[in-house]
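Take a look at the structure below.
One protein chain omitted, others in place.
Here is chain A:
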Amino acid sequence: MATKISIQNLDLFYNEFQALHGISLEVPENQITAFIGPSGCGKSTCLKTLNRMNDMITGCRIEGKVTIDGEDIYDPRTDVNLLRRRAGMVFQKPNPFPMSVYDNIAYGPRVHGIKNKGQLDQVVEKSLRSAALWDEVKDRLKKSALGLSGGQQQRLCIARALAVDPDILLMDEPTSALDPISTQKIEDLLDELRGQYTVIIVTHNMQQAARISDRTAFFLLGEVVEFTETKLMFEQPKDERTERYITGRFG
């Protein structure tokens, strides 16, 4: 399996505080990789280094190397907007724009220069279908996206991310604000996206990681304790700390 994202010896500082310590990960292409770990262990921070959303935080500093398809994304010549287009992101709380469903999806393509109405219609329909939302919203494309339910909003956000045709999807606890049924739908959706996108999902829910991911990384205090196939991790964790965490005996 080819490596899509490679993180080598990544240290990340918020001013004086070091949030990540020497992270090294090889994320394989077109698989679902889960980041698990207790709160504040750096998994979301690590996720955000991959599309450089950390750039916006003042005092955030990075050492080490992150490459996508072999290109160093922290190289000064890197086009950050292009990077973010390639690595779509879905946030913890659904955050549709206060616009119509259609305009939400069309936002990304429009920003990247697609003006043709027919082409936009196509992209919108395709993205909504990929996010398994088309049937629910096809009659209300012109209505405000804020009128959708939380679960629909989150799938809309996934569709919005898919609309700019990324090859990576970064998901930061995408189901933590949703009810079980909506969560189920998102997990089903992820299952369908498997093989087409390289997905990294941060989750607090270990069952979720076990259900949907191919590989899992266990973070603790800013370090990666263990990174292996999900099945292996949950059945035969190598590290004692991993075992204690996944069996819920973490102290």
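By definition in this document, a residue touches a chain if its C-beta (ideal position, glycine included) is under 8 Å from a C-beta of that chain, and two chains touch if they have at least 3 such contacts; residues count from 1.
Just so we're on the same page, contacts and distances are computed from a predicted model.
Protein name for the hidden chain, per its UniProt entry and selected from "Cell shape-determining protein MreC", "Phosphate transport system permease protein", "Glycosyltransferase family 2 protein" or "Formate dehydrogenase iron-sulfur subunit": "Phosphate transport system permease protein". Here the missing chain is touched by one residue of A:Asn51, A:Gln152, A:Thr203 or A:Thr242, and it is A:Asn51.
For the chain left out of this panel, the touching residue among A:Ile5, A:Ile36, A:Val124 or A:Cys157 is A:Cys157. Touch with the chain omitted from the figure is made, among A:Ser144, A:Asn205 or A:Thr228, by A:Ser144. Listed for chain A, the residues touching the missing chain in the whole complex are 51, 53, 56, 81-85, 88-89, 91, 93, 95-99, 107-108, 110-112, 144, 146-147, 157, 160-161, 164.
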